[in-house]
Each structure stands twice: as structure tokens, then as C-alpha cells.
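I have a structure here, written as C-alpha cells, and I will follow up with some questions on it.
Coming up: chain A.
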Amino acid sequence: MAFASFAEFIAMGGHATYVWAAWGVTSVLLAGCVLHARAERRQLMRSLARRERREQRLAARRGEATMESHQSGGES
Partner candidate 1 sequence: MPRGESRLIDDARLASRGEPRTGLAVAVWATLKRDLTQLARRRGDVLNPLVFFALVITLFPIGISPDPELLATIAPGLLWVAALLSALLSLDSLFRSDFDDGSLEQLLLAPHPLPMLGLAKVAVHWLLTGLPLALMAPVLGIMLSLPAGSYLMLAVSLALGSASLSLIGAIGAALTVGLSRGGVLLSLLVLPLYIPVLIFGAGAVQASILGDGAAAHLAILGALLALALMLAPWAIAAALRISING
Partner candidate 2 sequence: MWSFIHKLGSPKWFYGISARLMPWFWVAAAVLIAVGSVWGLAFAPADYQQGNSFRIIYVHVPAAFLAQSIFVSMAVAGVVFMVWKIKVADMAAAMMAPLGAAMTFIALFSGAVWGVPTWGTWWMWDARLTSMLILLFLYLGVIALRGAFTSRDSASRAASVLAMVGVINIPIIKYSVDWWYTLHQPASFTITSRPAMPTEMWLPLLIMVLGFYSFFIALTLMRTRSEILRRESSKRWVRELAVEER
């Protein structure tokens, strides 16, 4: 262990601000990339499912429309 105590480890021999700034930005950006990727996938799945439902609803409505025109005998 290169440091005698945990406090000394945090102090980093006086360079604490620089070391933790660099490591902090790195971990924030890496974690950010991961969270963004997961959020992107979740949002994508939701919008695909919503689109699928809308398509089925429209198809159903179009199905009814063609049904009505046949029943009313309108041979357009």
C-alpha cells in the first residue's frame, strides 16, 4: 500500500485536487455514457411498442371502415 492511512490516500500528497478532478471527470463521463446508453435503449423499446400499438389500432379502425362500406352496400 503506497499510503500509510486512508486520509493520506485522499490527500494524495498535496495533489488531491488534481488527481481527484481528473479521476472524477473520467468516472462521471464513463458512467454517463453507460446510463445514456441504457436510457436510450429503454426509451427506444417504449416508442417501438407504442408505435406497434398505434399501428394495430389504425389497422383495426381501417378494418372496421371497410366492413361498414360493405354492409351499406355502397359499391364505390
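Keep in mind how these were chosen: all candidates are chains of the complex that A comes from, given by their letters.
Here, contacts are C-beta pairs under 8 Å (C-beta built on N, C-alpha and C of every residue); 3 or more make two chains touch, one makes a residue touch a chain; residues count from 1.
Keep in mind that this is a model prediction, so the values were computed, not measured.
Contact annotation for this complex: of the listed candidates 1 or 2, chain A touches only 2. Partner candidate 2 is touched in their complex by these residues of chain A: 1-3, 9, 12-15, 18-19, 21-23, 25-26, 29-30, 32-34, 37-38, 40-41, 44-45, 48-49, 51-52.
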